[in-house]
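One protein chain omitted, others in place.
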Amino acid sequence: MAKLTQLIDNEVFRAYATYATIVLLKMMLMSLITAYFRITRKAFVNPEDTASYGKGESAKKYLRTDADVERVRRGHLNDLENIVPFLGIGLLYALSGPDLSTALLHFRIFVGARITHTFAYLIPLPQPARGIQCDTGSGFLLPVPGYVHGISDQDACQDIEDFLEK
Amino acid sequence: MAKLTQLIDNEVFRAYATYATIVLLKMMLMSLITAYFRITRKAFVNPEDTASYGKGESAKKYLRTDADVERVRRGHLNDLENIVPFLGIGLLYALSGPDLSTALLHFRIFVGARITHTFAYLIPLPQPARGIQCDTGSGFLLPVPGYVHGISDQDACQDIEDFLEK
Partner (left out) sequence: MAKLTQLIDNEVFRAYATYATIVLLKMMLMSLITAYFRITRKAFVNPEDTASYGKGESAKKYLRTDADVERVRRGHLNDLENIVPFLGIGLLYALSGPDLSTALLHFRIFVGARITHTFAYLIPLPQPARGIQCDTGSGFLLPVPGYVHGISDQDACQDIEDFLEK
């Protein structure tokens, strides 16, 4: 166990663990937001979920898609697409023994960008607010040596290039 | 290599490795189930996949969505959304040196909840069976210190709150 304790006592690794937990909890919060919107908007996708609202035809009308529910689900999927690379590359980055302040800066920028991205997506703020958060989050990857600059976690930033080039 | 061996010899870490592998294999099994339903229901999404069923118009009728296929795909996405946090938080939890029996309890509850969640989703059992599995799975996160209780892996449990409060 001594070696495990040394790993967990490493400051960069502990910072990684903290921010990874924050961003994972934020991602799981999307499930509760989806649940909230599904219940308040009465928009379900599984027939068995509507059973408490009535039988037969009267329940069928709740089997529908709702714009707000779909928006939260897209935000959730976007989280998945960006946080999985963060977990993988961030772990390898933390194990490569970087400077603590540099690592903290990158972890905080990434997590901050994901949180503001969620707000920008859910409110929704007019573009390019969401796109900028995506691009800021991508800054996390720049320190990893040998990485091509342009390839970064711009998962749902499907339009930031468009806006930044204008 | 000595240090690596010590890491892999740690009992909690080995338990984490075992249960992470089980739950990942269960998730990959969803692909085979999707394949099975796509072939038996003849419901494909890519034109090139229907080539063996005929040419031109006769193949086009297989480009459709099927309720069972979509159900498996939702279960698969729900797995992803819940297992990614398990992998991340579970690894950090295992490295934090918890009690073995406590860790085993949490890993087993989480994995059991995911497996029964899949059965509840695919059969499908009437609600709140699926929701309860989601909530049980969320019990995994409770030991992690400082975690807000309510925020847990209730990804597709979009309606459990509704049922439990009644």
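For reference, chains read A and B in written order, and residue numbers begin at 1 within each chain.
We take it that a contact is a pair of C-beta atoms (placed from the backbone, for glycine too) under 8 Å apart; a residue touches a chain by one contact, two chains touch by 3 or more.
Here the structure is a predicted model, which is why all the values come from computation and not from measurement.
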Residue numbers in subunit A that touch the chain omitted from display: 3, 6-7, 10, 13, 71, 74, 77, 80-81, 84-85, 87-89, 92, 95-97, 124-127, 130, 144, 147-148, 150-163, 166
Residues in subunit B touching the chain absent from view: 1, 3-5, 7-8, 17, 20-21, 24-25, 27-32, 34-35, 38-39, 44-46, 48-49, 51-52, 76-77, 80, 83-84, 87
